[in-house]
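As structure tokens, the structure follows; a few thoughts come after it.
Omission of a single protein chain aside, the complex is shown with its protein chains in their original locations.
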Amino acid sequence: MGSFDYLLHGFGIALQPMNLLWALIGSALGTAIGVLPGIGPALTIALLLPVTVAIAPTAAFIMFAGVLYGAMYGGSTTSILINTPGESGSMMTALEGNKMARDGRGAAALATAAIGSFVAGTIATIALTFLAPYVAELAFIFRPADYFALILLAFCSVAVVMGSSRVRGFIALLLGIAMGTVGIDVMTGQPRLNFGVMGLLNGIELTVVLVSLFAVGEILFVASRYDPGQETPISVRGRWMTREDFRRSWKPWLRGTVLGFPMGVLPGGGSEIPTMLSYTLERKLCEKPEEFGTTGAIEGVAGPEAANNAAAAGVLVPLLTLGLPTSATAAILLAAFQNYGLQPGPNLFTSNADLVWGLIASLYIGNAMLLILNLPLVGMWVRLLSIPKPQLYAGILVFALIGIWGVSGSQIDLIVMVIVGVAGYVMRVYDFPIAPVLIGLILGPMAEYQLRTALLSRQGSPWVLVETPISIAFLVVAALTFVLPPLIRRLRARS
Amino acid sequence: MQQDSRPSRPWWLAAIVVALGAVCVLGAASLPAASRYAGIGPGTVPRLVGIALIVLGLILAVQIARGETFEPQGTENADAALPMNPLAFALALVAAVLPIFALQTLGLPLVAMVSFTLVARSFGSRRLLVDLVSGAILGALAWYLFDRLGLQLGGFMPFAGLG
Partner (left out) sequence: MFMRNILAATVAAVALVSAAQADVSVMIPADPGGGWDGTGRQAMAAMAAAGIYTEGVNFTNTGGAGGTIGLAAFQNAQTAKPDSLAVFGAITVGSIILNDSPLDLSDFTPIARLTAEYDVLAVDAGSDIETLAQFVEALKADPGANPVGGGSAGGVDQIALALLAQEAGVPVPDLNYIPQASGAETVTAIVNGTLKAGISGISEFQQFAEQGRIRILGVTAAERHPALPDVPTFAEEGFNVEIANWRGFLGSPDMPADNAAEWVARFDQLNDSAEWQQVLETQGWGQYYLSGPAFGDFVADETDRIGEILREAGLAD
């Protein structure tokens, strides 16, 4: 069977009424959380994890994929109408989109964002469909040393790219890795760094850390610096996309997709960089540069929104094919797979073809659903913004409690929640990036495991780490992530 | 950053990073550093991570000495330039700490009620009764739903013998 047959089979699964319902629930939920402040897709999926007890894996992942894509759609709505990006990937959309809305072209901005997201999401999903099986073949080629080098590369790029300071990026990453070493050592079964606490034998759960950092840390931070000055959303009404708008939008959509997808695939790429690049590119290429920053240029919405969605789809490639999460959301999806006793990676495509292809097919369906949810029904989502903020954040804390207590029922986890939550607060105040903590927590144990397996299989010879061309290539690129950015900066300063 | 706020010197940040590194190194001390075939053992990675954290903490201290500025991250609904509101922070913190001591005895619905009200209050809500009621309903509904899903959220109101 080729990709196409598998995909058809996947549609057979995704189109089952129950799975369609899960896709709808996920898409609606994703759009809602994208619109609402303070709660992103990673946190939402973390809070939904307990559901995995009750529903089948395919249904759960179809729902989670809806949340992932939906958040991207919802984020643009808030950016355009009240100039506060719901997600970091929507920051660029806010720049031009809000100006367009003020200029009476809000509907056009929302439409180009939604259609652009749809186009990019669909193209990126097609790329995922046909790329993934090839990457999956790597399973029988990749050795532990190759995985180790790949994870080192992910570490370096995440710590260097995310946040404003490399030192703080690496501190965040290492804190995550350190937390990852707590608990029973998988290689020897010995307890590590639990300091005699039984409740820590099982390690510190990613969900606990994620919920603590994103929900508790955020609540503490916003509470301490709360700015109640509420902006009322600009009316959704206004001129819809004209023929001219379409003519100006389609190229940015495609360019945004081309920028976003590969950046999403790369570790540490995330959605911030491609949207920023797309914005800069469209500004340079635009026929009417005078609209940028004044009345709002439609290219500045179309490009970044497409890039944003394409990057979200790109993130799924390394996750599904190599089991390598490159963003906080991907990390939590990995945890969800592990909840089901599934290990994403090449084997998943053979051992759980129904799940993988059902999920991929549901991405197409979810995109179509989201287009409908977000074009005609956008007014409904805007109403969510009228939930008073005090009660909204209070509700988030209650859900955080349930998310942590519901899964483990462990008092230790509640203590970890407070400690990590306060750490999340401090990290926000002193501008430490948050995502590297999660990447370190989930990839740290993997890196250690692959390193020790590699060494064991060659009886401790360190040369095993540079035995294959793959590992050498990854290690070289990892080293480059250190050297290149300062070098470029210096060259630029000189010119 | 405002003009009047001269670069603060948060030495304690560096100190915490160094201390966390030291905890890793100490915790790894009791673990075997090498296993028979790998050359490295269960203690190796924690030790290396600890050492790296200590080094990074020292670098951070140097940066702080050189006057590195730390600007709070921008988030929705928060104004990074505002000074910290200690009372609001404390209320929200109490809301997060309370469950540690109360969840097992009071049960989720009651704890949700109190924590909900505390957070809402820390955001300036004055509608005490509405907050109490919304928190209790949220907690009770969540308890019910999760119970139906087969998850354990503890007793409904254990101190009253319910659940």
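Labels A and B are assigned to the chains in the order they are written; within every chain, residues are numbered from 1.
Just so it is clear, a contact is a pair of C-beta atoms (placed from the backbone, for glycine too) under 8 Å apart; a residue touches a chain by one contact, two chains touch by 3 or more.
Just so it is clear, the model here is predicted, and its values are computed rather than measured.
The residue from B:26, B:59, B:90 or B:137 that touches the chain not shown here is B:137. Within the full complex, the residue among A:40, A:97, A:144 or A:433 touching the omitted chain is A:144. Considering the full assembly, A:457 is the residue among A:3, A:16, A:295 or A:457 that touches the omitted chain. Annotation: of A:11, A:340 or A:482, A:340 touches the absent chain (contact as defined above). The chain not displayed touches chain A at residues 52-53, 139-144, 184-191, 198-199, 201-202, 339-341, 343, 345-347, 351, 407-410, 453-454, 456-457, 459. Across the interface with the omitted chain, chain B contributes residues 36-37, 109, 130, 133, 136-137, 140-141, 143-144, 147, 150-152, 156, 162-163.
Here is the rule we go by: only the chains that are shown with their structure count from here on.
Computed from the mean C-alpha positions, the centre of chain A lies at a distance of 22 Å from the centre of chain B. Across the complex, chain B meets chain A through its residues 10, 13, 17, 20, 23-24, 27-28, 31, 35, 37-43, 45-46, 49-50, 52-53, 56-57, 59-60, 63, 68, 70-73, 75-80, 82-86, 88-89, 91-93, 95-97, 99-100, 103-104, 108, 111-112, 115-125, 131, 134-135, 138-139, 142, 146, 149-154. If you check the complex, the residues on chain A that touch chain B are 37-38, 50-51, 53-54, 84-86, 165, 167-168, 170-171, 174-175, 177-178, 181, 185, 187-188, 190, 192-193, 195, 216, 218-228, 388-391, 393-395, 397-399, 401-402, 405-407, 409, 411, 414-415, 417-418, 421-422, 425-426, 428-431, 444, 448, 451-452, 455-456, 459-462.
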